[in-house]
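The complex is shown incomplete by one protein chain, all other protein chains being positioned as in the whole.
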Amino acid sequence: MQASQSASPPIPDRSALADRYLSTRGRSVDLCSPLALEDYGVQPMPDASPPKWHLAHTSWFFETFILSEHVEGYQPFHPAFETLFNSYYNGVGKPFPRVRRGMLSRPTVAEIVDYRQFVDEHLLLTLPELSDELAARVLLGLHHEQQHQELLLTDIKYNLGNNPLRPAYNSKLPDPAGGTLALERIAFDGGLIEVGCAGGEFAFDNEFPCHQQFLAPYSLANRLTTNAEFQAFIDDGGYQTASLWLSEAWDWVGRESINAPLYWADDGSEYRLGGSGARVANAPACHLSFFEADAFARWAGARLPTEAEWEHAAQTTAIEGRFASLAPDDPLHPQGVSCVPAQEKLAQLFGDVWEWTQTAYGPYPGYQAAAGALGEYNGKFMSSQRVLKGGSVATPPGHIRCSYRNFFYPADRWQFSGIRLAFDR
Amino acid sequence: MQASQSASPPIPDRSALADRYLSTRGRSVDLCSPLALEDYGVQPMPDASPPKWHLAHTSWFFETFILSEHVEGYQPFHPAFETLFNSYYNGVGKPFPRVRRGMLSRPTVAEIVDYRQFVDEHLLLTLPELSDELAARVLLGLHHEQQHQELLLTDIKYNLGNNPLRPAYNSKLPDPAGGTLALERIAFDGGLIEVGCAGGEFAFDNEFPCHQQFLAPYSLANRLTTNAEFQAFIDDGGYQTASLWLSEAWDWVGRESINAPLYWADDGSEYRLGGSGARVANAPACHLSFFEADAFARWAGARLPTEAEWEHAAQTTAIEGRFASLAPDDPLHPQGVSCVPAQEKLAQLFGDVWEWTQTAYGPYPGYQAAAGALGEYNGKFMSSQRVLKGGSVATPPGHIRCSYRNFFYPADRWQFSGIRLAFDR
Amino acid sequence: MQASQSASPPIPDRSALADRYLSTRGRSVDLCSPLALEDYGVQPMPDASPPKWHLAHTSWFFETFILSEHVEGYQPFHPAFETLFNSYYNGVGKPFPRVRRGMLSRPTVAEIVDYRQFVDEHLLLTLPELSDELAARVLLGLHHEQQHQELLLTDIKYNLGNNPLRPAYNSKLPDPAGGTLALERIAFDGGLIEVGCAGGEFAFDNEFPCHQQFLAPYSLANRLTTNAEFQAFIDDGGYQTASLWLSEAWDWVGRESINAPLYWADDGSEYRLGGSGARVANAPACHLSFFEADAFARWAGARLPTEAEWEHAAQTTAIEGRFASLAPDDPLHPQGVSCVPAQEKLAQLFGDVWEWTQTAYGPYPGYQAAAGALGEYNGKFMSSQRVLKGGSVATPPGHIRCSYRNFFYPADRWQFSGIRLAFDR
Partner (left out) sequence: MQASQSASPPIPDRSALADRYLSTRGRSVDLCSPLALEDYGVQPMPDASPPKWHLAHTSWFFETFILSEHVEGYQPFHPAFETLFNSYYNGVGKPFPRVRRGMLSRPTVAEIVDYRQFVDEHLLLTLPELSDELAARVLLGLHHEQQHQELLLTDIKYNLGNNPLRPAYNSKLPDPAGGTLALERIAFDGGLIEVGCAGGEFAFDNEFPCHQQFLAPYSLANRLTTNAEFQAFIDDGGYQTASLWLSEAWDWVGRESINAPLYWADDGSEYRLGGSGARVANAPACHLSFFEADAFARWAGARLPTEAEWEHAAQTTAIEGRFASLAPDDPLHPQGVSCVPAQEKLAQLFGDVWEWTQTAYGPYPGYQAAAGALGEYNGKFMSSQRVLKGGSVATPPGHIRCSYRNFFYPADRWQFSGIRLAFDR
């Protein structure tokens, strides 16, 4: 959550907050509307939660941290939900085991929809009277819900894309476009720069405090690595060449028999939310693990950027991209580009794929987690993960910013994650 | 399947077979009617398949072994179903991994209902023209479906009974009755006896050939072990006394922290298909593993019967019991008894709980599995399992007989399985 | 241990018992004499204990069950040894974890030799005054030690045979001979026969009581299955043909990538205690699991014998064989035969390889385990294992008899275990 450290986020007025609450909450339900009822309950791997769990957990967040804690006389919708839909907050009690989320046929989807409405009604009723601190907490809950909106799309994709029938999430989605932009290195001077959130807008606690870092000169690729470029790595035996891989990565490749990005099939097709289709050569490679991104970069004679390099390069770039718009012409898949936007140095920084950095996810100097259970939001995961930047096509519009720090384990690849090369100079 | 060895089963005439087909197939769907749609897809442990998988697999059986193999011009409902709903027949190809059955949100329940109707229409169309051999195979398919009807109930119970909300399968089911019958030992002389199926009725291949065994004199308990008796074992520290347990069993108790029958709660209640309710002291203890049954018998100064002892004792007993009748007054749970039925020696032989025997499941002398993939039906499981006899409250009426051989691994306890004590004399 | 049930074993007079004690105890040490000191401590898999552990545990047996329990004033050699060298007797306390036996560099071999001498001195001192019951227990301890002598050889073989350097246990051992005996089926009428030990000699508790069984007519192969015959199974794709294997077996073959008997190398050689050498075509195939024996028999159109069939056939056969003689001309490996011994029906019944039966290891009717911790000797392992008969080249002379019941898990194959085919007739 936002820290009190350097700068307070602006608290929206209560009426604007209520509007935002309604639209954000509604969008979660809308994202699920193409699903069959059966799709709401499946957990195809421990990390990919069932859609109905996401719908319940995001409601749990408002119920637990606002209604139950702070609204006098509030009676929870169901006494068992505090445990059932607690994701990982030990301060709230012992969460229901994550690996068993897909074994809960009850509550039904209809009951969870009722739960959402119950929470929404009570929240909206109390919203005008909430203190600034609690209103800020509502805002945090909406950003939290947006994070789960991205997970809804990636978890649904993992379920459907691993089903032998390969059903589309929405068969009307268009195919992604290709592009013609040639790869170039864009130089940055580095020096003493600032990273992190300076305040003035909402940000999570892990983006604070804004602080200085020193960077040597470096270059970044002007665009993302494409499917064609990644195919060249494969064709060159990349997955069979131990010297390209970190030791942990090489173990992972052997143990899991990894030989292509997730969702790539042997026949040249890939699974997209629109269904199976031919891979687009100049579209960005995605669904790559850090391990694969790192090996590809080594093969290419390059490296992955550090978080600070990426953030510094992005600080002057407008945040535009192909976020999960739910518009009928959005393929919900990254597309190629043919030019760098005017006034920008780099293409595809925001809203295409999450870009792996080499930076291990850790606290900024002076980082303070929030007090109480909400302090578990981000801080306790600062171990063994890597930072990703820039958002993806599954990220909700308005959710991303330069200082945003996403983090996943190095073998994770069910997010829309890809590669921007970096170079010393 | 039935063997050609000693005696051919009677082939029902085609019209009677069609009636039987319709009623058996319909009963599978009826068993699921109390479910929420969400309940059809859940696999709460690897051994407990989703209800919709059972509905599909039983159709797959008729499609694979009759329609696809023997009906000219038949086009399968869906090309992927041959693999998706193959349980374990390596002769049919590589089955979809059992542990992932609960991760298939597609095909939907509606699609599987369509699949059932498609298979039914084609099967009924071809039935009048089938050879005797194939008509016998249809009969086998119906007995196969009855086995899955029992699994439907036990798998549904496992799912709902392990859900923290403990929803009832059918909340209108009555509570089980108790009973007052005192425990007695009923003596049998043994000698050279016959076990197995002598023919004249349907039986699975593993019940053939009928053959002689020699038995020393023995006694059996006149009724099943009750909840109260099993509670006395617990109160005496049974689960903490190594000397009562087989070595494998003791490891299991420690590893799985077992300290009570499945579905027993600390507050004296148990989960039944009708929901949670107080345990009935004189109702049969059930949902016990072989390991627990064997330890209890040792604690009681007794032992478990051999299969031959049980079968010999049952050969003169009428097959009456509390099978899964779907009648509104059937609790779908074993009940106590107050007397031994007239003309019988033993109470509760059929249709209460499956009774663990000490006999390892293996082939009878001269056993021959069927040719082809159907030979995988029973024979390949003759390793590390124990025989159970007598059927349970979840067994379909008409499905049980003296020679019937059920088999499960010694730690399995999600079936309605219990204890009848035996004694040397 | 021997049961009091049907007949008491003869108690040797104390002087003969002392002689036997000395020779048996000495033989354990002699078996280890070819080893390097480093070989005494290695545990190459959980089931294969380090030689020094065997040397200590067999001493622990006498110390625990005679000296500590029954000799007034006896002070154990070391207080920690009661736990360290307890194999599996929960009645004596919590055994040191089996899987960590190879991680005990201390006590050293020299300390264990001291332990043996300490126990021997005290045992021999007290022996003349022991009651008949305790003298019988000493006899049991010597049979126990003989069992560990066989394990010493097989565990040493497993260690050295899996070491990449393939060092010989004793490089002077001769190669095994071949043979010319053609395979024939020898018919037995069956009927009401007796199995188990009738008394008059030492036997373990699991061989009692002697009892009747009824057998249908059957045939047994006149000799063991040879390497050449097993090679034909392999050449015919036996390891790749699912229909030949039990379901558990097929899982094992795939999971462990099994494609030949243990110790067979791709170049036609095998590892023997004398070192690597060319396989002898007509010598018995050995180091086979039950799973492999069962699959081979199915491929050969035969089956494995039941324990009762084997025992009945062997009851008129003299117990002669190639037991672990430690004579310089003993290859410590099974050899081929060219004729059936005069007055016998079957060759190679005793002292070649342990012959897998299809019989699950379980209690005989009326079986009673001994009281106290010694009751854990045999009875608690009557689960998921199969009976083997006849002894092997690693069995000490004088240790085997018709009623002897060895037992191992169906995937175990580091013993000298092989195949004698059986047939219905």
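Here the chain labels run A, B and C in written order, and each chain numbers its own residues starting at 1.
Note that a contact is a pair of C-beta atoms (placed from the backbone, for glycine too) under 8 Å apart; a residue touches a chain by one contact, two chains touch by 3 or more.
Given the structure is predicted, the values throughout are model-derived calculations rather than measurements.
S.K.: Among the chains in view, which touch the chain not shown?
M.R.: A, C
S.K.: Which of these, C:24, C:159 or C:306, touches the one chain of the complex that we don't see?
M.R.: Candidates C:24, C:159 or C:306; residue touching the omitted chain: C:159.
S.K.: Given the contact definition stated above, which residue among A:213, A:348 or A:403 touches the chain not shown here?
M.R.: Answer from the full complex: A:213 touches the omitted chain.
S.K.: Out of A:165, A:260 or A:360, which residue would touch the omitted chain in the full complex?
M.R.: A:360
S.K.: Touching the absent chain in the whole complex: find that residue among C:12, C:102 or C:334.
M.R.: Of the candidates C:12, C:102 or C:334, C:102 is in touch with the missing chain.
S.K.: Since one chain isn't shown, list which residues of subunit A touch it in the complete complex.
M.R.: 88, 90-91, 192, 211-216, 218, 242-243, 245-250, 303, 306, 358-360, 362-363, 365-366, 375-376, 380-384, 410, 424
S.K.: Name, in rising order, the residues on subunit C that touch the hidden chain in the full complex.
M.R.: 36-44, 80, 83-84, 96, 102-109, 159-160, 162-165, 167
Just so it is clear, only the chains that are shown with their structure count from here on.
S.K.: Name the chain whose C-alpha centroid is most distant from the C-alpha centroid of subunit C.
M.R.: That would be chain A.
S.K.: Taking each chain's centre as the mean position of its Cα atoms, how many Å separate subunit B from subunit C?
M.R.: 38
S.K.: When the C-alpha atoms of subunit A and subunit C are each averaged to a single point, how far apart are the two points in Å?
M.R.: 60
S.K.: Compute the distance, rounded to whole Å, between the mean C-alpha positions of subunit A and subunit B.
M.R.: Taking the average C-alpha coordinate of subunit A and of subunit B, the gap between them is 47 Å.
S.K.: Multi-chain contacts only, two chains or more: what residues does subunit A have there?
M.R.: In subunit A, no residue touches at least two other chains, as defined above.
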